[in-house]
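Take this structure, written in structure tokens, and hold onto it; I'll ask about it next.
Yeah, one chain of the complex is gone here, protein chain that is, but the others are all in their spots.
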Amino acid sequence: MSHPLHKDYAGAKLGMWLFLFTELILFSGLFLLYGAYLARYPHEFAAAGREMHLFFGTLNTAILITSSLLVAMAVTAIQRDERRTTLLLLGGTVLCAAVFLFNKYLEWSAEIGRGIYPGSPKLVAGPPGESVFYGLYYLTVGLHGLHVLVGGTLLTVVALRVRRGTIHGGDYVWLENGALYWHLVDLIWIFIFPLYYLIL
Amino acid sequence: MTKDAQDNTAHSIGYGKLTAVWLGLLCLTALTVWVSRLDLGIGHVWGSLAIASTKAGLVIAFFMHMRYEGRLLRLLLFVALLTLAIFIGFTFFDVLYR
Amino acid sequence: MNPAEQNQTETGSFWNDTGRTGIAAWIFSTDHKRIGLLYFYSVLSFFLIAVVLGVLLRIELMAPGRTIMGPQAYNAVFTVHGVLMIFLFIIPGFPGSFGNLIMPIQIGARDVAFPRLNLFSWWLYIVGAAAIVTSLFTGGGPPDTGWTFYVPFSARTGTNVTLAVLGVFIVGFSSILTGVNFITTIHRLRAPGMTWKRLPLFVWSLYATAWVQILATPILGITLVLVIAERVLGAGLFDPGRGGDPIMFQHLFWIYSHPAVYIMILPAMGVVSEIIPVFARKPVFGYNMIAFSSLAIAAAGSLVWGHHMYTSGMSDTAILVFSFLTFIVAIPSAIKVFNWVSTLYKGSISLEAPMLFILSFILLFSIGGLTGLILGAAATDIHVHDTQFVVGHFHYTIFGGAGFTFFGAMHYWLPKFYGRRYAEKPAVIGWALMFVGFNITYFSMMVLGLKGMPRRYYDYLPEFAPLNLTSTIGSWILVGGLVLILVNLFRGLRSGDPVGQNPWGGATLEWSIPTPPPTENFSADPVVTHGPYDFKGAGIP
Partner (left out) sequence: MNPSLITTTQAVDPVFKFIFGASIILLFGITAATVTFVIRYRRSRAPEPTSLTSTNIWLEIVWTALPTVLVMAMFYYGWSGYLSLRNVPKDALEVTATARMWSWNFTYANGKSSPKLYVPVGKPVVVNLVSQDVLHGFFIPAFRVKRDVVPGMKNHVWFVAERAGSYDLFCSVYCGTGHSNMISTVEAVTPAAFAAWLQQEGGAEHGGKELLEKLGCLGCHSLDGSRGVGPTFKGLYNSRVKVRQNGRLLTVTADDAYLRESIRAPAAKVVDGFQPVMPAFGDLKDEEVAALVEFIEGVR
């Protein structure tokens, strides 16, 4: 039982969940700041929020939700030993991740083009609340983007191991944990989206 | 083997159910965008947060299998969320009363 | 790194398990005992460096005006002293070293749940530490912000804050992974019969600590990221000129850093609860209360961060709430103290070195904690905040509490892993010197604080001179003691008398296996049939 070499699924999953908690709290720090500053600058935040590209935001939300679905299905698929479907679904997930990042790239270059980026002259000159809003926006979304990148890579590795057969219906805890991580990335976006694109 | 963490990794959820959840999430997304067009003043914040939380709940319960996990994981998740709430909530003892 | 390696004849001992040789056998080993020793020697090295810095601080403060260094140097020295002591010594200290060495054995496991992750944590720790050390010699020179990195100063100063902060971030990540590893281990790998009620109190305290590590450290992480963002991107989130609020930084910082002080003390309290029963030959008094109060401290400890900010301009409502909760945390600590003392009642007490350190812990921690009450009360904290009184308080709690316990643990557990022990007499003398020197050093600081001498002061008014001199002299006695016990301890571990399987007569599992422990700890999976302090049940005479 207490032998380290023995594979302990519940253990591995428990560990993963604990790690997800830390990720959650990491972002909560930024949400905390968001809340505090929203309470102080409701109008500047509203004004800045309207400047955001709702289109990109909504599109990316849909994309992430879909990717979440695909990876969740991948878990079901591997449980049913359907290797090809698993691979397809994982491929789909990673593709979504890529598209998501591409959209972010477009969105950011658009904003930077408008002279909106941390410490930009426009913001330094503008009303205090806006500079705070965009500062938070770039940090939060940037950090989230980093997580998308990591998650995408993780799932790619998992996919390769599925192909090699080291992950299979009998031992797929890697895939499951990879999926959990990906869901977390989705989860955080679910909150980022309304806070930055929709508030007021 | 100790009782407090049971191995029930094996539970699997059908494609149909997952797709249903997915549709639900998309509808909620549409809903939250629509709500944000209405003119509710500060109500937006709570409105969209409520919807977001529902979405999060769906993802955790089904996509992340929490609905089928043992008591332990649910308890721990609760502890984590509680801590999160405290960290943010207690800061507002300062922010709101300055 | 392992003086005793030569004289390990016993085959199967973890010292000479086959496979890699030389240094690689250590820095790539996933054996929890080797990782534990890696941590032990890493944290000890940084402790010794930081300690020398501390002595330098005292020498500078020996007399008003410039003694050995200029103001800028002084600021850098106390910053580095604080950063090394907090982030590289005391926080990773207990979980990393004794947690790794002892906890898996005490729960009857062969290793932690994720051995590779465990090794990775140590590597992260080393990388982070390397970054911090590099920051001292590169860029604008060593950081001069104080270990609290308060903005806006930390965002403006030209010193090498960014790299140091990055290093601390990495070390924090390592601490998180250790927490994840320990919680999973304690949940999943307990041997048959090792019920929660039979869990040694050291394991209980590590369990509580691990939760704090997991739930609080990420906030430190994001806070440090924000500091870097301020400096590198000019995000302006805390820049008053652009709508930012420096007080928010203080909230974020203390949301982690208060719970962090319980990361420092909880494992120490666990060690105390292990050592006292063994040297009193008596089951610990109030096992349930002690175990529970560890969790209570961990929980309540995350509700009180505001007590570092009474003077900051935070709202009075917040001060009301945080002051109230601060007093609540004192209660579980009080319960522990009372239980420890009554464990001694009608026992059979032997005063050997480990026990001496632990008994002095009770006194020193009580002083530190009770001064904490002065700090917790709004009215009094206003006067002593940011004075030497605070410095006295936390040296009593950290160094007198956690530090002394660390030395106690070294004398109690290291012989188990080296198969040899220190000489008793020098250890006792060294302890006495440390105890006396300690009180001279830090009690003077408390009085200075009450008289109004602020902290982080390179220079001071003449009226503070006598007590500063006293404090400095005290620190030399302290040095003497510490050098003595360290030299004696390590000489003993290399060439002292051999020790048997159970030198102290402990009833926890680590004493039921050979000395030094074999690689896999247990030849067969143990089945636990008695509680951790049931000496009769363990058949100890």
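A, B and C are the chain letters, set down in written order, and residue numbers restart from 1 in every chain.
Basically, contacts are C-beta pairs under 8 Å (C-beta built on N, C-alpha and C of every residue); 3 or more make two chains touch, one makes a residue touch a chain.
What you see is a predicted model; the values in this text were computed from it and never measured.
Student: Among the chains included here, which ones are touched by the excluded chain in the whole complex?
Tutor: Answer for the hidden chain's contacts among shown chains: C.
Student: Among the options C:115, C:142, C:234 or C:376, which residue touches the chain absent from this view?
Tutor: C:376
Student: So one chain is hidden, and I want to know which residue out of C:335, C:447, C:469 or C:499 touches that hidden chain in the complete assembly.
Tutor: C:335
Student: Among C:80, C:284, C:318 or C:507, which one touches the chain that has been omitted from the display?
Tutor: Looking across C:80, C:284, C:318 or C:507, the contact with the absent chain belongs to C:284.
Student: Among C:27, C:320, C:447 or C:469, which residue is in touch with the absent chain?
Tutor: Only one of C:27, C:320, C:447 or C:469 touches the chain omitted from view, namely C:320.
Student: For subunit C, enumerate the residues touching the unshown chain of the complex.
Tutor: Output for subunit C: 71-72, 75, 140, 144-146, 150, 152-153, 156-158, 240-241, 245-247, 280-289, 310-313, 316, 319-320, 323-324, 327-328, 330-331, 334-335, 337-338, 341-342, 344-351, 359, 362-363, 366-367, 370-371, 373-374, 376-383, 385-387, 451-452, 454-461, 533, 536.
Convention: only the chains that are shown with their structure count from here on.
Student: Where does subunit B touch two or more other chains at once, residue-wise?
Tutor: Counting only residues that touch two or more other chains, subunit B contributes 1, 5, 72, 80, 83, 87, 91, 95-96.
Student: Counting only residues that touch at least two other chains, what does the list for subunit C look like?
Tutor: Correct list: 187-188, 190, 192, 215, 219, 248, 251, 255.
Student: Could you please specify the touching residues of subunit A with respect to subunit C in the complex?
Tutor: 1-4, 8, 10-11, 14-15, 18-19, 21-23, 25-30, 32-33, 36-37, 40-41, 44, 118-119, 123-124, 127-129, 131-132, 135-136, 138-139, 143
Student: Name, in rising order, each residue of subunit C that touches subunit B in their complex.
Tutor: 187-188, 190, 192, 211, 215, 219, 247-248, 251, 255, 302-303, 305-306, 313-318, 321-322
Student: Taking the touch rule as given, give the residues of subunit A at its contact with subunit B in the complex, in rising order.
Tutor: Interface residues on subunit A, with respect to subunit B: 1, 9-11, 13-14, 17-18, 21, 24-25, 28-29, 31-32, 35-36, 38-40, 42, 54, 58, 61-62, 65-66, 68-69, 71-73, 75-76, 79-80, 173, 176, 179-180, 183, 186-187, 190-191, 193-195, 198-200.
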